[in-house]
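Here the complex is missing one protein chain, while the rest keep their positions.
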Amino acid sequence: MRSVLRLLEGDQTIGRGLPFWGLMSLLFAGALAFGVTAGSFAVENCSYFLVWVFMALGLAFMWGLGGTMSFGQTAFFGIGGYCYAILSTNWGVESGLTMAAALLSLAAVALSAAVLGYFVFFGGINGVLVSITTLAVTLGLETFLSQTAGPKWAIGRAELGGFNGISSMPPLTVPWHGDNVEITGRSLYFGLIIFVAITYLALRILANSKVGDAMVAVRESPLRAEALGYDVKAILFVGFVVGSVLAGLSGLLYAGWGQYISPDTMGLSAAALPIIWVAVSGKDLTATMVGTVVLLGLSQALAIYGSQYALVSLALILVVSIMGCPKGVFETLLRRIDSIGGPGDQNSKPVRKSSLDRSEVLL
Amino acid sequence: MTLLRARQLTKRFGGHAAVDRLDLSIEAGEIRCLIGPNGAGKSTALALLAGSLSPSAGAIYFDGSEISNVAAHDRAKRGISIKFQLPSVFPELSVRQNLKIALSRRYLGSELDDRIDETLDLVELSDQRGKLARVLSHGQKQWLEFGLAISLKPRLLLLDEPTAGMTPEETERTGELVLRLNRSGVTVVAVEHDMQFVRQIARTVSVLHLGTVFSEGRLNDVLANEDVKKIYFGEAPRHG
Amino acid sequence: MTQVELIALAYQFGLAVAFLILSAAGLAVIFGMMGIVNMAHGELIMIGAYGTSIANRHGLPLVLAALCGVLASTATGVLLERTVIRRFYDRPSESLVMTWAIGLFISQAALIVFGPSLPSISSPLGSVAFGGFSLSIYGLLLIAFGLAVPVAIYLLLSTTTFGLHARATMQNVEVARAIGINSGSVYSATFALGAGLAGLAGALYAPTMSAVPNMGGSFIVQAFVTVVTGGGNLVYGTLPAAAGLGLVQTALTAVFGNLVGVLGLLAAVIVSAKLFPNGLAHRLSGKRFS
Partner (left out) sequence: MKYLRATAVCSALLVGFPLLAAAESPIKIGLLEDQTGILAQGGLPKVHGAELAVAEINAAGGVLGRPLELVVYDAQSDNQRYQEFARRLTQSDKVDVLMGGLTSASRVAVQPIAERTKTLYFYNNEYEGGTCDSNMAITGVVPEQYLALIPWMLKNVGKKVYIIAADYNFGQILGLWVRKLVKENGGTLVGEEYIPLSVSQFGQTISNIQAAKPDFVFTAMVGSNQVAYFQQASAAGLKIPMASPINGTLLYEHKQLPRPVMANMYLGVNYMEELKTDENKGFVERWRAKYPNEPYINQPGEDSYVGVKLYAEAVRAAGSAERTAVIKAIETKDICTESPEGKICFDKSTHHVSHRIHIVKVEADHSVTTVQDLGIVQPSWLGTMGCDLTKKAESKQFTPEEPKH
C-alpha cells in the first residue's frame, strides 16, 4: 500500500510535497464547500463542467504520457452516452438498473476501444495517422447516427432519433430502501467531485508506475523503448483503451446529467475540443483537470457576456495563451509552484563514490 | 558455446539485398567486431539481430533457440541489447529519468535509486543527472545510451559504431568500458570503423562485403589480406 | 450501362477527384514541407471565396476577382506566418491547436464584419447537353484545374531555385542552412504558397457554393483525409490518394447514394492508413518530394 502511495509523486506528474498537496486539499475542500453553500443552479452548472473532466484526463493520459493524439475521444464519448441512453431507456427508471446500464456502457466502450485500438496499433498505424483514423471513426459515427431518424431505427424501446438524438432517458439512480433515488443536483455534484478526485489520483499512480514509465519511453523513442524490452504496440494499446474508457465515462455521465445525447457531440468541432483543453492547459494531469474546468467556465462566461464577440475573444485568448505558454498555461503555473519547494529530490541526492568496479555490481 | 548464430540471413529492400545469405557465429564471452566499407550491410545485420528489422530469409539462433520471428522487445527480455548508430535516448527526459525508465523494469523503490546512481557513475554522467538528454554533448549521449543498453544486464550487447563522433580520449575510455563489461560476462558484437578502437577491444573481426562475410580472423591477418584491401578501395572481386 | 451514362459517371468521378485535390493542395504543401497540420486551412479557403465574391460584386470580371481572392488568402497566410506560425515550426501539436484557434477567429470575425452570408456569384460558362444529360462546363474547368495544380507545383519544385531550396530544406534543415539556404524564408514562402492554394480552391468553388463564414468546413474533412492518406507530396501522394478516394466515393454514391458515399470515404481512409502506414507518397516514390 505504501509503495502504491509513493507513486502519487514522480517524474511523470508535476506536484509534490506539502505545498502541492496542501493546495490540492484546499481545492478539494473548496469544491466541497461550494457544493454545500452555492445555489442549486451554480452547483448543477459546475457538475456540467466536471462531466467533461474525465474525457480530458483520458486524453492527457494517452497523449501527454504516451504521445497518442486521438481525435476519437468524442467517438467513445458518444458510444458511452448512446449505450447508457439505450439501456436505461429500455429498462426504465423503475427497474433500478441505471447503474448497471452505466457499467455495461463502460464495458461497451472498453470493448469498442479495444477493437479500434487493436486495429490501429497492431495494424501498424502510427503518428498522425492515428489521429486521422480516430477522426474518421468519430465523423463516421456522427454521419451514421445523424440519419437514424424514425421508428425503424430503434433498439427495443429506445429510438435512436437521428440528428435529434435521444432524450428524456432516466438520470443515474441508486436503489435505497426499495426506492430509486435520483443522482441529480447536489448529490450528482458531490459524486462527481469525489469521482474526479479518485480518477485523478488513480491516474497519477498509474502514470508514475511502470505503466507510465513504459508509455513515456514509447513516446520519447519507440526504437529505444523496444530495445529495452517494452512491447511498444501493447503499451500504446493500453494507453489508448484507458483514455478512451474515460471518454466513455464522460459520455454516459453527460447523458445522465442532461437526459440528452445527440450525434453532434461526435462531430468535427466537438472532436477538436478535448485537444484544445489539454493543449492549452498542459498535458500534465493536474493541469488538465484544473484547466478543463476553467476553460469550460471561461467559454460559457464568454457566451453569456461576450455577445457576438464570444467566439472571437475565446479564439484570441487561446492564441495568446499558447504563444505565451507553449507547454500549457496551467502546466507552466504548476511548475512555478513546484519550484518554490526548492530543487527536486531526484537531483539533490548526493553522488556516492564507491571503489568497486561498478560494472561487476551492476551485472 | 555458441551464443548467437545467423544462418543464410537475408534482408532485401525492394530488389536490393542489403544483407545477403550472411552466416555468422559468435561464441559466448567473445568480442566480435564487424568491419567493412560503407554499404556492406553492417548496420542492417545488427538491426536484424536486434529484431528492429525482420529478415526476408534465413534464421537467427540465440542461446540454442531460433529467434528469427521473436519481436524486438522479447529479444531484449531474452538478453539481447543494442546501442544504435545515432544515439537513441529519450530526448525530453532528464538523464536520471532515462535510466530510471530502463531500470524500473527490474528494480523497485530504494534499490532502483541505488542502481540508477551506480549506472550514472559507471557512464560518468552523475553530474549531468538533472539535464535533459537532448542537451548533452554527442559523446555524453553515446554514453547515456550505453547506460540504457546495459541496464537490462544483457548477455549479448550489439554496438553500432559506439565511438562515432568521439574524441580519441573518449574513444579510449569507451573501449575500456566495453572490455570491463565483457569481463563481467557480456558478449559483444560491434560495428566499427575506428581501427584503433577495434584493435583495442576485438580478438576476432569479420569483414562484411555486399551483405555477407567476406573474411574472418584476427584483425592484423585480415587487414593484411590483399582482397580486403581491395574492397576498401572499392575494387573487390566478387566472391563465389 | 450506356455510353452516355458512362460519360456522366466519368464526369462525376472527375469532379470528385478535382474537389479532393483542390481542397487538399494547400494543406498538402504545408504539411508535406513543414510538417504542420494547418487547421485554419478551411478559413483560408473561405477568405479566397469571400475575396472573389466581394471583388466580383464590385464589378471585377470573375477571373480578376478570383485573383483577388487568391491574393487575399496569400496575404493572410504571410501575415499569419510572420506573426504566429513561425514560432511553432518545431512543435506540431501546439501548431495544430494554434491554427485551430486562428481558424475560429477568422470565421467569427467574418461573421461580425460581413454578416451571416454574402450574395453568391453565378457559375459562368453555362452547360452542355448530350443524350438527355447536361453538364456544367464550369465543372470541366474545375477538373482541369484539379489536374493542373499538382503539375504546376511539381514544376515549381523541380525546376525553380525556390523548389531546389525547398526540397533541400525539407530533407535536412541543418544541411540546408549550412550551405547558405535561408530556411526561414523558404518556410515563409511555403506557407504563403499553401495559403494561396487554399485561396485558389475558395476562388474556384465560390461560383458553385454559398459564401458563409463556415464554408471552410465543407472542405476541411476531405482535405484532411486526402493529405493524410496520400502523404505530403502533391504528385505522388495527393493525386493518387484523391483518385483512389474519389473512385471509392463516386462508385459508392452512384450505386448506394450519398450516405454510403460519405461513410465509404471515411472507411477508405482507415483502410488506407492500415495499408500504407507512411502515406501513399512513401509507397509510390520512396521519398517525399522528388
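Every chain is named by a letter (A, B and C) in the order it is written, and numbering of its residues begins at 1.
Simple rule for what comes next: a contact is a pair of C-beta atoms (placed from the backbone, for glycine too) under 8 Å apart; a residue touches a chain by one contact, two chains touch by 3 or more.
Since we're looking at a predicted model, the values are computed, not measured.
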- [ ] Please identify which of the visible chains the hidden chain touches across the whole complex.
- [x] A, C
Open item on the list: Among A:I14, A:L311 or A:L333, exactly one should touch the missing chain; which is it?
Closed with: A:L311
- [ ] Could you tell which one of C:T83, C:S127, C:T160 or C:N182 touches the chain left off the display?
- [x] C:S127
Open item on the list: Considering the whole complex, not just the chains shown, which residues of chain A touch the missing one?
Closed with: 39-42, 44-45, 48, 139, 143, 146-147, 149-152, 161-165, 167-168, 258-260, 262, 264-265, 300, 303-304, 307-308, 310-311
Open item on the list: Need a quick check: the contact residues on chain C for the chain that isn't drawn.
Closed with: 5, 8-9, 11-12, 15-16, 19, 108, 111, 115-117, 119-123, 126-129, 132-136, 138-139, 207-210, 212-215, 217-219, 221, 250, 253-254, 257-259, 261-262
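What we mean here is this: only the chains that are shown with their structure count from here on.
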Open item on the list: Which chains sit in contact with both members of the pair chain A and chain B?
Closed with: none
- [ ] Specify the chain pair with the maximum number of C-beta contact pairs.
- [x] A-B
TODO: Averaging the CA atoms per chain, pick out the one whose centre lands closest to the mean of every protein CA shown.
DONE: A
TODO: Provide the C-alpha centroid distance between chain A and chain B, rounded to the nearest whole angstrom.
DONE: 42
- [ ] List the centre-to-centre spacing of chain A and chain C in whole Å, with centres computed as mean CA coordinates.
- [x] 33
Open item on the list: Applying the document's contact rule, which stretches of chain A touch chain C when the two form their complex?
Closed with: 63, 69, 119, 123-126, 128-129, 132-133, 135-137, 139-140, 143-144, 147, 268, 272, 275-276, 279-280, 308-309, 311-312, 314-316, 318-319, 322-323, 326
- [ ] Would you mind writing out the residues of chain B in touch with chain A in their complex?
- [x] 50-52, 71-74, 76-77, 81-82, 84, 88-94, 96-97, 100-102, 104-105, 108-109, 113, 115, 117-122, 126-127, 129-130, 145, 148-153, 177, 180-181, 183-186
TODO: Could you pull out which chain A residues touch chain B in their complex?
DONE: 3, 6, 11, 210, 213-214, 216-217, 220-221, 223-232, 343-344, 346-347, 349, 351-354, 357-363
